[in-house]
Each structure stands twice: as C-alpha cells, then as structure tokens.
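Here's a structure for you.
Note that this is a trimmed complex: some chains were dropped, and none of the rest were shifted.
The chains carry the letters A and B, assigned in the order they are written, with residues numbered from 1 in each.
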Amino acid sequence: MDISRLRDLLEKVQKGQLEIDQALGHLRSLPYEDLGFARVDHHRALRQGFPEVIFCPGKTPEQVAEIAFRLSERSSMVLATRASQEVYEAVVKLCPQAEYRTMARAIVLEQGPLPPPSGRVLVVSAGTSDLPVAEEAAVCAEAMGRQVTRLYDVGVAGLHRLLDRQEALWAAQAIIVVAGMEGALASVVGGMVDKPVIAVPTSVGYGANFGGLSALLTMLNSCASGIGVVNIDNGFGAAALAHAILRVAENQ
Amino acid sequence: MDISRLRDLLEKVQKGQLEIDQALGHLRSLPYEDLGFARVDHHRALRQGFPEVIFCPGKTPEQVAEIAFRLSERSSMVLATRASQEVYEAVVKLCPQAEYRTMARAIVLEQGPLPPPSGRVLVVSAGTSDLPVAEEAAVCAEAMGRQVTRLYDVGVAGLHRLLDRQEALWAAQAIIVVAGMEGALASVVGGMVDKPVIAVPTSVGYGANFGGLSALLTMLNSCASGIGVVNIDNGFGAAALAHAILRVAENQ
C-alpha cells in the first residue's frame, strides 16, 4: 500500500464512504514502511542512500542479467559484486553499457550524466594479494559517487612505505584499510590519524590464518581507536560504511 | 627531537658549524613522528582528536589516580573506563572534581567551561543487561563533546518498541547499537536507516553465546550495510568511532 492508496482510504473516510471500523481494519494491516515510496528499488535508495546492489554468488548469470536490466530501467547506476566473467557476458547482452572491472570482480553500469564524485575515500591495502578486495571497495565507493584514492602494498613489513605517504592519510575523510595475514595495518593506520578507519580483514594468508580469522581478530582487538570492522573480504561493505559516513558530512 | 632541535641542526649546517656527514648521521636516527609535538599527551589529542583515555583493568587504583592527576593538569577532560568504585575513591582524593558514572563504570573529570556538545549520537541497546556497555558508550561520547540520546531496551523480541521510535533513528548522525545474545538489533537498525551504524556486541547471554561470539558473528555477517563492528563489550571503542565519524562532518 502506497501513499496514494492511503490517501484514497482517508478520502473515503472523509466523504463518509467508509466506516471508521472498516478503516481501522484496513489500517491494522497497513504496510507500515511502504508509506513513503512506490516500489522496492526506490525504497532502498531512499532508506539506505544507494540502490540495491546485486550480490552475484548463488545466482545464475541469467538471473543477474535480468535483475540488472530491471534495476537499470529505474536507476542511473547499477552495481553487481562478486561477478565472474561469465556473469558479465550475460549482463552485457541485456545492458550494453555495463562495464566489467576485472580486479574488483564487479559490474558497473552508469547511465546519463552523473554528479561529480564527492567525499574523499582512501583505500589502503597491505599486499598485492589483497587487491581484489581493495578494488571491490574502491570500485563500489566510486559507484556510490565517492572520490577514491588508492594506496596499495604498504603493509607493516616495510613500514617506511606507509610513513612516506602520511599526507594521503591526512587528506582523506574516511579510510578503508584492507589487510590479510595478520592484519596489523589497521592498527598502525588507526594510530596515525583521527579519521574513521574501516578495517576489512581478508582471507589472504595460509596456515593459522584460518580463512581470515587471524586478521579479523587483530582488527577487532586493535589498540588504536576509531576503527570499525566489516566482514572478511567484504569490500562492498566497507564502501557502504564509508558512503554512510560521508553522508553524515553532507546531510548536516 | 622536536622542530626546534631540528632547526638548531639546520642552522648549524647553515653556519658551517656542522659537517654534512655529521648532520646526515643525526638525521639518520631522527625521531620521525616527533616533529610536530612536544609531549605525549598533546600528541594524542592532536593525532586522535581526544586525550588519552585510561583503561583501568590491570592498573592499581593508585596508578590510575596518578595518571588521572597528571592528565588533569594539561587537559580539560579526563576519562577513565572500566573503573571500579575502589578506583574512583583513589582518583577522587587527588582529583576532587572527578565524578563516577556507576552504570558506565567510568570516571569523568571536566574542568573549566567546555564547549557545548555537538553532533548527534544515538545509543540504542537491546536489553537491560546491555546497559553497562551502552552507558560506557554514551558517557564516553559525551566526554568527547557529543550530544547523546539514549534509546534502551528495544530488542527485536518486541520489535514494535523500536518501530515506535524510528524518528530517533532518523534524527541521529551516528548510531551505536549495543546488543548481546543474538545481536540481531544491529541488522534491523542498519536496514532501517542510511546512517553509519556502529555495532557493539556484548557478552550478555548464556549457553552458546560463548562470551559474545554469537553477537559478534551476527553483526559481522549482517545483511544490512553501513555497519562497522567494534570489539565485544567495547563501548569506549564505539564512542571513539562515532567521534571520528562526526569529525568528518566538522572538518570538511
């Protein structure tokens, strides 16, 4: 039930065409959250600040293509994450403008003139093996309209590489730190700046890495403050949190 | 080595009082990060946006009191977390203005006229047993100069309690969600708004709660986006992240 249907109902009460008890019955099962928007996709954009994102695993290429096509009819931006080359080929048949970002494993479809990017997000990664997750974060943040700077391969085994680039840390508004193995980079970055740091543990590593558990625990237990952790390998989640943080600055 | 000592060194080179090779030797061991500040406490406030906070466990009451006293000489605000009544009694002898926030287990010492609170932080908690952690978050955020609203006991077992108060969610700039047991509240809140949500799992629960692991995993795996997780029971960490997020809006 949307606003117009609710208006109809109230008008019928106003005109005496509907008894109060009948109206009560209708309202009792009123779809509460639907008042402010007409369709699911519009709703998500209003409520969460970004259209629905397609998480590809577990969906067939055809399903992803169809969802992408439908979203593209109503949204200037469509984003699909964890997409294989095969999925991209299905999507591009229906949506010829769709582009594939190989490293990020993401499909991005932009339509019409987009507003210039705003908000400064820095994506920092520890090693080259963390690149797919770092790129997922960067590409998603860009798709959300953010201006992204990349600072890769600055892990703590060679700390001078990070110390050399401190100005990049200070220039950012939100910092996404992507690190596998022991994940110490988040603590080091978090101890250097007063920016909100979004820590993304990756499953990169071996042995007692346990699929990213090591980096995850490191980041949760960080002795530095101002750090929020997202799920292992969840580059998209980090971008979404950075996006939400930057909206705070925009919506005062 | 601070700026003035570096200036001395350069002046000596300029005046020919120091050979280049000697200067190179000095610079080789230059305390890199010390250039911009004179003392530890000032440094932390500059770098992290808030003076050092005293984490009481593992320190004797006397140690906490002494640290608090020294910090109070240079800072208008001193904060000690996880403080017992016994610790407070030691502190208040040295710092008579110190107050004890029983529920939050925090000692707060405010001196001189403080700026009015700014930035709107909402602290949401699931159950009454989560209150100590929620209060730690709230009191710390207030000590950091934030305006805090509390919305307690709105766990998902009675969802209407949260739905009734949606306007509070929308009014906040950053939302701290404190929940133990299964920790589902973070996902529900995260799905309702586009604000950055800081999720704090608590160790409240029993059985397969495993000391907060259950809520922690729930929050990390949330299907909602825009959520950053801090350590179990880490109310202070949540406040520090909220503080950093709000600085983004202030420092554009």
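One rule holds for everything that comes next: a contact is a pair of C-beta atoms (placed from the backbone, for glycine too) under 8 Å apart; a residue touches a chain by one contact, two chains touch by 3 or more.
Bear in mind that the values here come from a model prediction, so they are computed numbers and not experimental data.
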item	value
Overall number of sequence copies in the complex as this file defines it, 2 displayed	8
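We take it that only the chains that are shown with their structure count from here on.
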item	value
Rounded Å distance between chain A and chain B, as computed from the means of their C-alpha atoms	25
Residues on chain A engaged by chain B in the complex (per definition of touch)	32, 47-49, 53, 163, 173-174, 191-198, 216, 220-221, 225-232, 236-237, 240-241, 243-249, 252
